[in-house]
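Structure first, commentary second.
The other protein chains are all here in position, but one chain of the complex has been omitted.
So, chain A:
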Amino acid sequence: MAAGEEPEILFWVGCAGSYDERAQKITRDICKILHHVGMKYAVLGTEESCTGDPAKRAGNEFLFQMQAMTNIEVLNAYNIKKIVTGCPHCFNTIKNEYPGLGGTYEVIHHTQLIQDLINEGKLKAEGGESFKGKKITYHDPCYLGRGNGIYEAPRKALEVLDAQLVEMKRCKSNGLCCGAGGAQMFKEPEKGKKDINVERIDEALETNPQFIAAGCPFCMTMLSDGIKLKDKEQEVKVLDIAEITARANGL
């Protein structure tokens, strides 16, 4: 980036993608996919900082706007036009809430990028692990689905695998939250009779899947914790759509 070259697309990694060990794997797989299709991309590295999403959802608009304006300054300085994010929260914030503060970009989520690449014929599902006939259920992240109406892109990315896609009872616009949104990720839940991620995992397990597909690092944490709690780690794998795509292409 510092070399003054302008990339085709900026990959916004996000805090989870940068620091969370599990999410780092997803980050690296997104890079592998970008590399595989020969796309010229860049990351901000240490110049990236939190979009401000958790601060905004928690009600701290000051902190959100401080973060937003600092980020916008960096993005505009590099003349960024198009951004792909690895997280629906970063996606929603940059796409919807940055324009009003002076940062207007074309923003897509990585599942949309994967769908585009499949549509353009640049990405297939070959040369790697076969998911043919495998039972996969997809969990809609709230900020991708209801928040922004994106239900099809992640499913298209899975359809190409020739796998058996099974929907949970509550899916798409009726999808049940994993329990992490609205800054819940960073606090203990209020008292109740069940944790939200356990409610969701119970529902996912009803479909008897081999894989649970996710599209959000926070959902990933909540769903993985749920699977661990249910002691199903051997039978059911929770994978991000980027990881599934990378595996299917042997990346």
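Keep in mind that, in the parts below, contacts are C-beta pairs under 8 Å (C-beta built on N, C-alpha and C of every residue); 3 or more make two chains touch, one makes a residue touch a chain; residues count from 1.
Going forward, contacts and distances are computed from a predicted model.
Engineer: When you check the chain that is not on display against UniProt, which of "Aldehyde dehydrogenase (NAD+)", "RagB/SusD family nutrient uptake outer membrane protein", "(Fe-S)-binding protein" or "Cytochrome P450" does it turn out to be?
Structural biologist: "(Fe-S)-binding protein"
Engineer: Given that one chain is not shown, which residue among A:P7, A:G52, A:P154 or A:G226 touches it?
Structural biologist: A:G52
Engineer: Just to verify: which one of A:Q24, A:T104 or A:T207 makes contact with the chain not shown?
Structural biologist: Looking across A:Q24, A:T104 or A:T207, the contact with the absent chain belongs to A:Q24.
Engineer: Would you write out the residues of chain A that touch the absent chain, in ascending order?
Structural biologist: Counting only chain A, the missing chain is touched by 13, 15, 17-20, 24-25, 27-28, 31, 43, 45-46, 48-50, 52, 54-63, 65-67, 69-70, 92, 96-97, 100-101, 142-143, 146-149, 170, 173-177, 179-196, 198-200.
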